[in-house]
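The structure that follows is given in the form of structure tokens.
Only a single protein chain was left out; the remaining protein chains are all shown in position.
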Amino acid sequence: MQFQPILEDIVATLRPELGAQGQVADYIPALARVPAAQFGIALRTCGGEEAQAGDSATPFSIQSISKLFALTLGMRAMGERLWERIGREPSGNPFNSLVQLEAEQGTPRNPFINAGAIAVTDRLVSHGDPKAAMLELVSSLCNEPVHFDEEVAASEAETGFRNIALGNFMKSFGKIDNSVSTVLDAYFHHCAVRMTCQQLARATGFLCRDGRHPFSGEPLLTERQTRRINALMLTCGTYDAAGEFAFRIGLPCKSGVGGGIVAVVPDRLSLCVWSPALDATGNSLLGMHALELFTARTGLSIF
Amino acid sequence: MQFQPILEDIVATLRPELGAQGQVADYIPALARVPAAQFGIALRTCGGEEAQAGDSATPFSIQSISKLFALTLGMRAMGERLWERIGREPSGNPFNSLVQLEAEQGTPRNPFINAGAIAVTDRLVSHGDPKAAMLELVSSLCNEPVHFDEEVAASEAETGFRNIALGNFMKSFGKIDNSVSTVLDAYFHHCAVRMTCQQLARATGFLCRDGRHPFSGEPLLTERQTRRINALMLTCGTYDAAGEFAFRIGLPCKSGVGGGIVAVVPDRLSLCVWSPALDATGNSLLGMHALELFTARTGLSIF
Amino acid sequence: MQFQPILEDIVATLRPELGAQGQVADYIPALARVPAAQFGIALRTCGGEEAQAGDSATPFSIQSISKLFALTLGMRAMGERLWERIGREPSGNPFNSLVQLEAEQGTPRNPFINAGAIAVTDRLVSHGDPKAAMLELVSSLCNEPVHFDEEVAASEAETGFRNIALGNFMKSFGKIDNSVSTVLDAYFHHCAVRMTCQQLARATGFLCRDGRHPFSGEPLLTERQTRRINALMLTCGTYDAAGEFAFRIGLPCKSGVGGGIVAVVPDRLSLCVWSPALDATGNSLLGMHALELFTARTGLSIF
Partner (left out) sequence: MQFQPILEDIVATLRPELGAQGQVADYIPALARVPAAQFGIALRTCGGEEAQAGDSATPFSIQSISKLFALTLGMRAMGERLWERIGREPSGNPFNSLVQLEAEQGTPRNPFINAGAIAVTDRLVSHGDPKAAMLELVSSLCNEPVHFDEEVAASEAETGFRNIALGNFMKSFGKIDNSVSTVLDAYFHHCAVRMTCQQLARATGFLCRDGRHPFSGEPLLTERQTRRINALMLTCGTYDAAGEFAFRIGLPCKSGVGGGIVAVVPDRLSLCVWSPALDATGNSLLGMHALELFTARTGLSIF
């Protein structure tokens, strides 16, 4: 399949809609001032073919997409024991809700809601330096040096009262081992990783390769672990819109409030779309639209 | 692929475990007295090839698998308007919970929890006779006459206080148009449909055929509607274990407390497993195990 | 103290406000058509002195005030065993909520929320005829024959979906012994008792007399049981406004959506106010105002 013309076509189709609808995340200044009228798309196949169009080389804040890499680090470090403190089912509640956490004694439903990613990060703190580990992993995965946006990390820390509440709430149930502020410092940095669509399309390549590194082919996760992540992406990867994504797009996806969405076609390719304006569920509006066009044009849905 | 030996092999593998673990549903006598040590499996490919093994010709109570057919009837009758009163996202709460319904003003999260199926049935009552429509649909789909187990239906009605509560609760929010007792009479009968693995494997054939009738090929649903159902099965089809099913089995599934589970491999085949003993999530224990073996042997997972 | 001039003065003070604010309960026609611009007040002291003013002889639907008499019947029939299925603490949730009931396995928080009164009524059904018992009790207490408003009872039954839900929900937890429809028939009739302010002021006289009948002086409840009821009225008697009542009025009160409120000054008197227009908490707006004026003028608050 010729992907380059398809991506270019998607960019052309969406151009008239750029910035017309949706809302850029505005809870921190560094995100609020990102111009809405941007759109990028990139993919990389299992065979190493690449295609990209639009603002695919513009770096953006990956935000919750980092939960995917934190989970990968956690599974590598701890294997099945990671799940002793984190569930694997959809939450049915907003991504930053504390209600379920109270009923379930501090155990978050899955690693893709904030509480779950904070719990994963706590496990990473116990196993080393999670900030260094994150940069090392994503830099290796996309074959280029990747950095934190320190301004974003600092802003997240300054205004992240809900996340501080989540961390301390779990700690009150004995489910966080390390200092909450150390854990959150790493968590906020993870959210503040800056990458482009091209980099993310490359970096998520291990998810369509049964866990093998997208460039070296070295096993990063087992096939079974990789399937676990893909299944979690499909059922829990897109805030409260997992059902809608499964239907409209039909691919394992993980989104972030920076406007990025990564998607995986197992055994075929990994791709990334980005456009900063979000819909009411916190997912990139044009990103979703683009993924829908992509699966419609290529027939690459899992259903 | 030769499916018959695979199914036979699965039966042989599971035979030592028959009845060893899990619990037969015991909330009504007619279900409680079903012997636990039974297991059946059957499939039918898009090409019409069939395979079956074990107790694949033994009829059982399809219970919540009927929600799949009720939803199909609802989509056929109402199209997109069906979704005005029913959500399409995972619930994160037990299948018979009223909590979320109170917070969300009587709108159930999805059509596969009890409240959602009751709401679908209410819509069917407004459009005709839902009991006749159900039997007509499933009989046509499996090309054999199918009947209700009236004893089961009567037992459900006698002890279905939680469902009566759900129906009246939604009605108190103005979300049920018809008499709750009429709606529940149909709902309880739907749960009491009696079918075999073979019949269910055939009947769910429209879900792997983009909505076309498994025998006549006539369009029953659009491709898009069919994708909607498959996506809902994957994210919400198996009570509180959707994440676990997505990971372990990786196929759209719908289970019932009678011990049946149907699964769909889009564009390939539909299958049904059955074994009455359930695990703590209300899903057939050996059924899940069998599906896991099936996807492992065939590689037919969507991930 | 001369009570008659005080009551007349309260009527004169409130006359300009009659019907100006608030909303008559409109969930059933028989309540909705009650003219808002009515106000009555009546009291009876422990010494037998009576005073009344305004529309004190106009009968109205006592609604939730009946929960007081149902509780009295329950305590007489069962003593302490009544509390095996009903709590005695404030609920913190709306009077007709199902949420807490789910978390607490079908045990209602107190006998003054709907679920609690339905549970009490179930106990009464097990001990005899709760409809006859109610009429007998209130007729005896106010020394005049009292009747149900059958139109109101029928309307409640027709539209009482939330209460049907509550009854069946508790039954699903095994906390209702009798047929839900029998229990609710009695419950709806209890709500439909028709009484005047004068009658209610007399009938609640046992609550300021340590449990002795207001006319015969016969012990109806023990002193301790009476204290229990007064304490429950203060902490749970006025829907979600118990704190506000305790502050503004400082007396044990029980209100109903018919616009009546009864109040008890232990060892002194019992009184009843009535005005149909309700505030947002479901309590009579002028009724609350009148009670506030009464305690201000007489100094008869418990604080």
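Order as written gives the chain letters A, B and C; numbering starts at 1 within each chain.
Criterion: a residue touches a chain if its C-beta (ideal position, glycine included) is under 8 Å from a C-beta of that chain, and two chains touch if they have at least 3 such contacts.
Since the model is a prediction, treat every value here as computed from it, not as a measurement.
K.L.:
Report, in label order, the displayed chains that the undisplayed chain touches.
P.N.:
Computed over the complete complex, the missing chain touches A, C.
K.L.:
If the hidden chain were put back, which of C:Asn93, C:Asn143 or C:Thr159 would touch it?
P.N.:
Missing-chain contact among the listed residues: C:Asn93.
K.L.:
Considering the complete complex, identify which of C:Leu82, C:Leu220 or C:Ala242 is in touch with the unshown chain.
P.N.:
For the chain that is not drawn, the touching residue is C:Ala242.
K.L.:
With the missing chain put back, which residues of chain C would touch it? List them for me.
P.N.:
87-93, 100, 109-110, 226-228, 230-232, 234-236, 240-244, 246-247, 250, 252, 266, 301-303
K.L.:
In the whole complex, what residues of chain A lie against the chain that is missing from view?
P.N.:
Residues of chain A in contact with the hidden chain: 97-99, 102-103, 161-162, 164-169, 171-172, 180.
Rule of thumb we're sticking to: only the chains that are shown with their structure count from here on.
K.L.:
Can you check how far apart chain A and chain C are, centre to centre, with Cα atoms defining each centre and the answer in Å?
P.N.:
One centre to the other, that is 56 Å.
K.L.:
What's the distance between the Cα centroids of chain A and chain B, rounded to whole Å?
P.N.:
About 32 Å, centre to centre.
K.L.:
Between chain B and chain C, what is the gap in Å from one C-alpha centre to the other?
P.N.:
Computed from C-alpha means, the inter-chain centre distance equals 47 Å.
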